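A single protein chain has been removed from this complex, and every other one stays in its place.
Up next, chain A:
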């Protein structure tokens, strides 16, 4: 259960100013049905001094979205529009004596609805620039889109840099894996490979692309030849049988035949071949390929 303050609970259970203001002359509609939050803020503004005489809300959302909407209307009633625009989302959260980090976007939605309503009153066009992405860092409420943009624009290449630019990952560290995933994706766009430690490495050339079939098979033979002494030392051996597309068929012989670790050996061979060729290949034992073909 979310750790809501008593003030949040109070504004959720007893919302203030719920419903649309009857004779409103300013309306702000923001939110996203896909994210599960939508808010329509209606204001009655005195044209004489642009003072907010009345404010009402209609909210589709969770407990903190309803509480944030209620808090917003309480904060801005009586303010001039200029003063109301100085209200930040943090002011809404502070009014509620805090929101869980994951729920800070509810206060942001309130602030945006206010900006949209003022723009509506003044006949301006308000543009919703709220990004919709998976929340990556729950401690600091940073979403994936923001991290992607910052990594892209600033050519970042480490989790530490992401933390410096966005705060994401700066607390409990549980999101570091997700940040690394984003770094990997965005860095690949600029031809770099994310490395957990140290500077980014240039993307490995796709070796196979430049290889003829004959060169490719020779490289496979060479890699297997390099592996054979290790297996021979254990009284086993390996033999290349066939290469068909991404499937490389080998035969294990000697002590490797029937060895309980044959699967691990094949896995190791496959890994070495993937590294040598710079592409994904599948290594299958000759007998397995035979039985599969007959299945």
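Please note the rule applied: a residue touches a chain if its C-beta (ideal position, glycine included) is under 8 Å from a C-beta of that chain, and two chains touch if they have at least 3 such contacts; residues count from 1.
In this section, contacts and distances are computed from a predicted model.
> Hey, which one's the missing chain according to UniProt: "ABC transporter", "Spore germination protein KB", "Cysteine desulfurase" or "Phosphate transport system permease protein"?
Looking only at the record, the undisplayed chain corresponds to "Cysteine desulfurase".
> Using the document's definition of touch, tell me which of A:40, A:111 or A:216 contacts the absent chain.
Going through A:40, A:111 or A:216 one by one, A:40 is the residue touching the chain not shown.
> Spell out the interface residues on chain A facing the chain that's missing from view.
These residues of chain A touch the chain that is not shown: 1-2, 12-13, 15, 18-19, 29, 33-40, 57-63, 65-66, 102, 105, 134-135, 138, 263-264, 266-267, 270, 274, 280, 282-285, 288, 292, 295.
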